[in-house]
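Our next item is subunit A:
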Amino acid sequence: MSIAAPASQSGTLAEVLGVFRRIASTFTGTMGLFIVAMVISAAIFAPWITPYDPDALDVMRRFQNPSATHWLGTDHLGRDLFSRLIMGSRIAMAVALSAIAIAMITGTLLGIAAASLPAHIERIILILFDVIASFPSLVLALAVVAVFGPSTQLVVVIVAVTLIPVFGRVARAQVLTINNAPYIEAERLLGASYARIVVSHLLPNIAGPLVVLASMEIPVVITIEAGLSFIGLGVRPPLASWGTLIYDGYAYLSDSKLPVIIASSALGLATLGFTLFGEALRDAVDPRLNRDH
Partner candidate 1 sequence: MIETARYLASRLVTTALIVFGAMLLLFTLSAIVPGDPASALLGPQATPEYRAQFIKDMGLDRPFHERLLVFFGNLLTGNLGTDILSGKPVWSIISSVLPFTFILTFAAIGLAVLLGVPLGCFAAVRRGSIFDHILAFISVAFIAIPSFVIAIFLLLIFSIWLDWLPVLGEGKSGDWLDQARRLILPTTALAVGWIGFIARLVRTSMLEVMGENYIRTSRAYGLSERLVTYKYALKNACIPTIAILGMGVGRLLGGAVLVEIVFSRPGLGRLIFDAIATRNYPVLQGAVFVVVLIFVVTNLLVDLSYSAIDPRIRRQAGREAMPR
Partner candidate 2 sequence: MEAASSPLVRIRHLSLDAATARGDAHILRDLSLDVGRGRILGIVGESGSGKSTLASVLLRLLPGNISRLDGEVLFDGVDLLKLGPDAMNAYRGTRIAMIFQDPMTALNPLFTVGTHLVDVMRRRDPGLSRVEALAKGEAMLTTVGIPDPALRMQAYPHQLSGGMRQRIMIAMALLVQPDLLIADEPTTALDATVEAQIVELFEHLREKFAGSIMFISHHLGLVAELCDDLCVMYGGVIVESGPVDAVLAKPGHPYTRALLDCEIDDDGEGRLVSIPGDVPDPVAALTACVFAPRCAHAIDICRADVPLLAAVAPNHLSACLRASEVLP
């Protein structure tokens, strides 16, 4: 990754708008943007747009087909599927964003530490990264959940831990590259402290790649959370993620296929949309990161 000149704070809004314009210039980018906007809006405005309480039982009205009163029908306990679907988007976003935030902060700090501290500490951090990365994330999640029992917070923490090496390695690479840049040398000679260099030069330069990385990891996190919920080890009731919906629906597949189809479609569409968006974002921010053309 090459180093741009120190980022300027003014004109950042123009930069961001430019990025969005570039994303919207391709068909896949627009599609991704649209889906992401839909999911995020659903997540934010969930309490206001759900027609029913997602947990309201009405066993008399189970397995209903879509109708004017229940837009997507009801599940095996008579709960409105549309409302539960909207709720699911909220869970997906909440888990994804909090897990990624934790991983990004922790990973970046560790990465900077790895690049700045003496070699033996660096080795320890790198081995730690390798060990974490050596677990398939789902298996790690399963193992930890088995020991501590399932809980929503735990899911967030596990997913965050699996992402730490991803952010950490990128942060470390950036620090190593920047450390060698001539203008950094110049600043050092002029007496700037290490912390100042890190804050004023490293962080602005690293922000771009980290944001791109974060947005590309969102669908991964959504998938892990959904996967865990699908086997009953994810978020706990009353919270219901899309994975939970599939889990519930799967048990009653013979009664009604609708819940499974709806929840799976939502999941598939969301992951597709976020992936398209993430890739378009990456291309818009730094086309050099994409070797596909």
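The working rule: a residue touches a chain if its C-beta (ideal position, glycine included) is under 8 Å from a C-beta of that chain, and two chains touch if they have at least 3 such contacts; residues count from 1.
The candidates were selected such that all candidates are chains of the complex that A comes from, given by their letters.
Quantities reported herein were computed from a predicted structural model and do not represent experimental measurements.
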Touch assignment for subunit A within the complex, options 1 or 2:
1
Counting only contacts in the complex, subunit A reaches candidate 1 at residues 28, 127-128, 130-131, 133-139, 142-149, 213, 216, 219-220, 223-224, 226-227, 230-233, 246, 250, 253, 257, 260-261, 264, 267-268, 271-272, 274-276, 278-279, 289, 291-293
